[in-house]
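One protein chain is absent from this view; the other protein chains keep their places.
First chain written, first letter: the chains are A, B and C, and each begins at residue 1.
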Amino acid sequence: MYNEPTAEQIEREALYRQVGMTEEEYRRAVELLGRRPNWLELGLFSVMWSEHCSYKSSRRVLKRFPTEGPQVLQGPGENAGVVDIGDGWAVAFKMESHNHPSAIEPYQGAATGVGGIIRDVFTMGARPVALLDSLRFGPPDDDRQRYLMREVVAGIAGYGNAVGIPTVGGEVKFAERYRNNPLVNAMCVGLMRHEDLARGTARGVGNPVLVVGARTGRDGIHGATFASAEDPLEKERSAVQVGDPFMEKLLLEACLELIATGAVVGIQDLGAAGLTSSGAEMASRAGSGLEIDTALVPRRETGMTPYEVMLSESQERMLVVMERGKESVAGEIFRKWGLEAAVIGRVTDDGMLRVLDGGKVVAEVPVKALVDEAPVYERPAREPEELAVFRSWRWEETPLPERLDEALLALLGSPDLADKEWVWRQYDHMVLASTAVRPGADAAVIWLRGTRKGVAVCTDGPGRYVRLNPLLGGMHAVAEAVRNLVCVGARPLAITDCLNFGNPEKPEVFYQFEQAVEGMSRACEVLGTPVVSGNVSFYNESKGVDVDPTPIVGAVGVVEDMERVCTPAWGPGMIVGLFGPAAPAPEDQGRWLGGSEYLLRVHHLLAGDAPPLDLELERKVQEACLEAIRRGLVAAAHDVSEGGLAVALAEMAIAGGTGAEADLGAVAAGVRPDVLWLGEAGSRIVVALRPEHVEAVRRLAEEAGAPFAVIGRTGGDRLVLRAGAVQADLPVERLRTVWKEAIPWALSENSRVSSSI
Amino acid sequence: MYTARVYVTLKASVLDPQGRAVERALHALGYGEVRGVRVGKVIDVTVEAPDAGAARRRVEEMGRRLLANPVMETFEIESVKPASGAAVEG
Amino acid sequence: MYTARVYVTLKASVLDPQGRAVERALHALGYGEVRGVRVGKVIDVTVEAPDAGAARRRVEEMGRRLLANPVMETFEIESVKPASGAAVEG
Partner (left out) sequence: MRFAVIQFPGSNCDMDTVRAIREVTGAEADLVWHARKDLSDYGAIFLPGGFSYGDYLRPGAIARFAEAMDGVRRAAEDGRLVIGICNGFQILLEAGLLPGAMRHNDHLQFRCEIVPVRVERADTPFTSGYEPGQVIRLPIAHGEGNYYADDGTLEALERRGQVVFRYAGENPNGSRNAVAGIVNEAGNVLGMMPHPERAVHRWLGSEDGRALFVSMWRAGRERQLV
């Protein structure tokens, strides 16, 4: 009926290649099916066995993640992870990438990325309360990068603001290797009562299957287009999917209302590979089968084939399994919201994904074959040669700058460290009227209204460390994210992640991936934060160049008492303390310099090893600091990360509008001033304390086994750094100006304005 | 079926921030000869109607009621033509 | 001085949520005969140029480089006319 190749033709002409399957994979499909697949069936296999859906390269490695803990209500395997925060409340969260679509059309790519992750969270029955975005671009020195950044930010804003979910956190970093492959990762966090937890399962033979929300068009259908019998718009086709945040908002409200009726058996968003993947996954989780008649799916375009309907990636749609006889409940709710809800099939018990076209069977494939029997690859791994080169760097040969003032200003003005207000003030970060700690601090805090509790969230991903040392870098990624939670006074609960890597078929890339996951896993174990959801994005490469290995960690914690929330803003008359090591042993100086922002910005060097990180020490520092905050002993806190101690102090001075004088004379023997102030190492948190609390904090640190030192006091309008002699002395106003103006300045060049005018 | 093409533009006396931004960008791209840019909307409305005249009258009314805000915009119907090709929903 | 009128419209296959919302609003207002709405941009660019042909060529180039986003939009130059009246600042 449709102009599709026959099963024989597919085999003879190796047409499976056109949908991205290898010959071996095709043979496997034939064997599992017991016959040659027709074109539609081949389509089902090809999308379900794609890297995106099957995790065929990563699955084996991801098993390494610790995923359990008493707080975990739902670990990986569902649309989002869910953790308990006490009093019957739970948080659902997940992170996902939209890198490739954003490279093609940055506004819509980023917008639809946000849309997808929001659906993953409300599909669990949670009301989304926060969004975060983690972005990577090339240096903002060419028009294209500036254009990408402006558009990506506008796209996230355009979608999140309209749906009415505050975007409260995230990060933006720049490096050469992202020039042709920007990274756009979005995270969504939702709140719910335990009893509202919904899952993506298709249980109960005979239960109706509904598609709700937007109509289905020919969006995002992969590769070959034989299937189109009549596609009047073929020449005008665009690969770009357009997001409709208004539709999403209605869908969100309607779905939450529907879930609250208790008549929903299972629910899942339609994301990558659309009906195929959601249908197969829902059936797989329940061990059931599913029957879908594509003729019943509401369309946006005429003449669509079953193939196109099954593979369409049209946005803002959900698949819902209802209790039998309760279809009208859905109908009513969706009608009220001006949305369509169509029954398109039913749950069966024969383990088959059966596709019909007006009652006639057009495909029939065991769900197991699509999901459980997907290929799994053991990719070879090999240490990249560049690591030996990085390690061979001799730090002693790096000259010492005359004064640190210039170096400190250079760091504060570097795009990586500079103020990102330009980005987040385009995001509505206050809608829902619950944002207690707004963007700009170590983590954001969402107040759980009506209680004294809050939820803290942040993202982190030290790409440079991971490139220099994937194992250690992976550890840093987790440690830093979790440390950020502690700095605002939250008890860390769990993490989600998005693993952005290059081509996994290259042994060097796979090595980075494997090692980073190992490092992350170790940190999660020690710090007690299991991985409850996540996403892998491979093939971030172009012209043979892979992106820097970039695992992004999204961390979630709970604030028990909103009266005890901390930010980096200190006031005058306080004592400055430091948890964690104050200086390296003289023989370890190179470790504190390697991979530092200082080495890169001031000496233009990417070299050395990632900074040291002792996970046990990290745990003790975090415990001591959190306990001090919870007892109300800490007035301000900020973790020391890129840019070292000097940048951390400068940021606190800027945030608090108050200067400080710090002296490391006591620990400086034999250590270079640049290492002391600008060197990087894990496990360090700066705190500001009222003088009367210093002794209590000191005792507490001692009990916890965490190093603690008093290093200065706040006051005045200058930041003065000494180790005996003055090594930097700058007005806070100057620091602020440099830090504040760097990003607006970098983006202000009269270049392409957005095409979203 | 007819498709009416409607322009909605800001009144000349109203400052147009989008037009300004495009103008600045064009200058930056080296088009120094650009003297002014105004950005408006073009709305294609496809209607069932007995004839072009009837289609125009109806769309005219839609323009007055919804498509333009008379405080700052004006609208005009540029053309009314028989609708062509397959209709795709928004 | 010439003013070129440029239309920028979404490619037909690209979802136009705005057009769809306007269509539904028109239905709700009683215009049941509306079969489809697409919303695009109209950009009037006023340029200094020796003649209309030269103006068109320059604006054509601007369209390609800036005014339209080629991955999802198409543009066409509807007309090039001598600029009328005093140029109003964007």
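The rule is short, and it goes like this: a residue touches a chain if its C-beta (ideal position, glycine included) is under 8 Å from a C-beta of that chain, and two chains touch if they have at least 3 such contacts.
Just so you know, these numbers come straight off a predicted model, no measurement behind them.
> Counting the whole assembly, list the visible chains that the omitted chain makes contact with.
When the full complex is considered, the omitted chain touches A, B, C.
> Given the contact definition stated above, which residue among C:A12, C:V39 or C:L67 touches the chain not shown here?
Reading the full complex, the residue touching the unseen chain is C:V39.
> Where the complex has a chain not shown, which of A:F93, A:Y427 or A:W739 is the residue touching it?
A:Y427
> Out of A:R438, A:R718 or A:R734, which is the one that touches the chain we can't see?
In the full complex, the listed residue that touches the missing chain is A:R438.
> Of the residues in subunit B, which ones touch the absent chain?
Contact residues on subunit B toward the absent chain are 10, 13-18, 20-21, 66-67, 69, 71-72.
> Name, in rising order, the residues on subunit C that touch the hidden chain in the full complex.
Counting over the whole complex, subunit C touches the hidden chain at residues 17-18, 21-22, 25, 28-29, 39.
> Which subunit A residues touch the hidden chain?
The missing chain touches subunit A at positions 154, 157-158, 161-164, 244-247, 249-250, 337-338, 424-436, 438, 447, 449, 562, 565, 754, 757.
Simple rule for what comes next: only the chains that are shown with their structure count from here on.
> So, what's the distance in Å between the C-alpha centres of subunit C and subunit A?
Inter-chain centre distance comes to 38 Å.
> From the mean C-alpha coordinate of subunit B to that of subunit C, what's the distance rounded to whole Å?
Going by mean C-alpha positions, subunit B sits 8 Å from subunit C.
> Where the CA atoms of subunit A average out and where those of subunit B average out, how many Å apart are those spots?
Taking the average C-alpha coordinate of subunit A and of subunit B, the gap between them is 40 Å.
> Would you mind listing the residues of subunit C that make contact with two or more other chains?
Within subunit C, the residues that touch at least two other chains are 12-13, 15-17, 20-21, 41, 66-67.
> Counting only residues that touch at least two other chains, what does the list for subunit A look like?
233, 300-301, 752-753, 757
> Along subunit B, where are the residues that touch subunit C in the complex?
Listed in rising order, the residues are 1, 7, 9, 12-13, 15-16, 19-20, 22-23, 25-26, 29, 31, 33-49, 58, 62, 65-67, 83, 85, 87-90.
> Please give the residue numbers of subunit A that touch subunit C in the complex, ascending.
Going through subunit A, the ones touching subunit C are 104-105, 108, 217-219, 233, 236-244, 246-247, 300-301, 314-315, 338, 752-753, 755-757.
> Can you check the complex and tell me which residues of subunit C touch subunit A?
Where subunit C meets subunit A, its residues are 11-17, 20-21, 24, 41, 66-69, 71-74.
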